[in-house]
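The other protein chains are all here in position, but one chain of the complex has been omitted.
Going in written order, the chains are labelled A and B, and every chain counts its residues from 1.
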Amino acid sequence: MDRNKISKWLKNPGKMANKYSFHVVYFCTGCGIIEIPPSITTRWDAERFGIIPVATPRQANLFLITGYVSTKTLAAIIRTYEQMPEPKYTVAFGSCPINGGMYYDSYNTITSLDKYIPVDGYIAGCMPRPEAIFIGVTHLWKLIDMDKADGYKRYREDYVHYRANQEQILGELDWPPLFSKENL
Amino acid sequence: MRELELYFGPQHLGMVGNFSITLQVEGDRIIKAEANPGYLHRGFEKLMEQRTWIQNFPLVCRINVVEPDHMELIYSMSVEKLAGIEVPEKGKYIRSIFCEMARVASHLFGAWAYANMLGFDTVANWAMYHRDLLLDMFEELTGARVYHIYLRPGGVRRDFPAGFTDRLVKTLHKIGGKVPDYNATFFENRLFQKRAEGIGTVNREEAIRMGAVGHALKAIGMKHDIRKIEPYAAYDQVEFNIHTRTGGDAYSRLLTIRDEMIESVHLIFKLIDKMPKTGEVFTKTPNPFKWKIPAGEAYVRCESSRGELGLYMVSDGGTKPYRVHFNTPSFNNGLTVLEKALEGESISDVGNIMISLYVVAPEIDR
Partner (left out) sequence: MINKLKQKLLSDFNDIQVNIPEDNRMIVNTKKESLLSLLSYLKNMGFNHFAMLSCVDWIDENEFELIYILSAYPENDEQYQDIEKKNIILKTRISREKAKFITIIDIFENAEPYEREIHEMFGIHFEGHPRLTPLMLERDYKIPPFRKDFDTNKYVENTFGKVPSIKERKEGKK
């Protein structure tokens, strides 16, 4: 743990403060919600890592997608992701967002989440243990230090392609494009 | 005042699970509620037709994420009924002990959800901690904390390890010794009584007309429990009571949940005393890839912690099931009873009523 490196704090205090205080959006997307309450309560305390759940996406900067994603949930996830302020990070849980997982031949679940919203890291398992969640979060810290967790920057640059993929699955979307040529 | 349409949608602090309700409100009162499921639909019953009888067995437990053991139990019971397999005596006792442990863990999860939504964070943390102690017992027995994959057609997968029952009894004494603290902090607290009395009332004539199951019936005095009506596994060898209350509101439902949890702990002690010490725990089944079950149909039911769970299975003599249909308790309680119970209530009580009716979203969508 590099909490004692005073030079890092002096160089970029905003990034260090952002990293050590993740606010998680409270959205139970799939199966994996069964291992989140043990992580936030007293036995495997997540608050010592700085993680705390908040009520609205406007106050959050980490989005945990716990498990498989169906097409109806995908619309809700995209709307929630677009409401979060930048910088924001996404972490996917379980083996279902990677390649479809156990429901690879289901007509209602998508097979790969990275094509629709940018994902910074994956935590494998079905379900992952609470210790695996914490290892994932510390790995995300390292990526933020090296400036490699840039999912939100990719979303801003390649928004046209992300939106084309979303429209290919969901049809005509109800909400206007987030970034257009004027405000990019 | 004008009417407004409000979405009590999937991303909400009062919602446990991925479920949405569309409300027509006027001021603070709800006029009409429409449930909107489908966020977790995977098409289980179609997926199960494309896998063999044993390959379905890890898929079945993911239907209800909070309490996967009764789904495995009901699938195993119906395959055994179609194929004509008998479970040995020790296997029946192990199945009952396992299901009662799952019932206690599920009720502790329900207590976490309800206390968290009302704001009693202390009690919520205690409930989740005690559930974790039980999940440690599950991990020692089966290897996983959730999704155990332990009850298979023919019995259970392996026997109890040496000294397991002593450790289980010690854990249950630790949980049971905290019940007076739970009572003093939560169940007999005046704030909880004011927050839950008279909310979401379902009276007897309405419950029968709308087909309710589970705690909505036990809270109006009806002893509807499949463990007594049509006993399965080892439930006919021990004595236990079904606790009921009169009142029909959220307060009575929470008290029946607490009483059922305490009764399950005592039931595990009685089952451990009566269990035979030696014996087989499963009967062998044929080679999984070539196992063909004769054509027929079966309807079995059991009592999960949410109500009556049923399964209708059709086989056409092949290696894969022809049609499987789960009749989950949340399908009825969450779509018919919930829409009726929400009329006339205030917006701040929606989560309250939904969790006290014990509706969990993946069971509705399957």
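Assume a residue touches a chain if its C-beta (ideal position, glycine included) is under 8 Å from a C-beta of that chain, and two chains touch if they have at least 3 such contacts.
Only a predicted model underlies this, so the values are computations on that prediction, with no experimental measurement involved.
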What are the shown chains in contact with the chain that isn't displayed? A, B
Quick one: which of B:4, B:169, B:229 or B:295 touches the chain that's been left out? B:229
Check each of A:19, A:72 or A:88 against the chain that is not shown and name the one that touches it. A:72
Of the residues B:12, B:41 or B:215, I need the one that contacts the missing chain. B:41
It is residues of chain B that touch the chain not shown, namely 37-38, 41, 43, 45-47, 50, 208-211, 217, 221-224, 228-230, 244, 299, 301, 308, 310, 312, 314, 322-323, 325, 327, 331-332, 335-336, 365
Spell out, residue by residue, where the missing chain touches chain A. 71-72, 100, 104-108, 110-112, 114-115, 154, 158, 161-162, 164-165, 168-169, 171
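In this text, only the chains that are shown with their structure count from here on.
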Which part of chain B faces chain A closely enough to touch in the complex? 9-11, 13, 15-18, 38-43, 46-47, 50, 58-59, 62, 65-66, 109, 112, 124-125, 128-129, 131-132, 135, 145-147, 362
Listed in rising order, the residues of chain A that touch chain B in the complex are 25-31, 33-35, 37-38, 41-43, 55, 57, 68, 70, 72-73, 76, 80, 102-103, 105-109, 126-127, 129
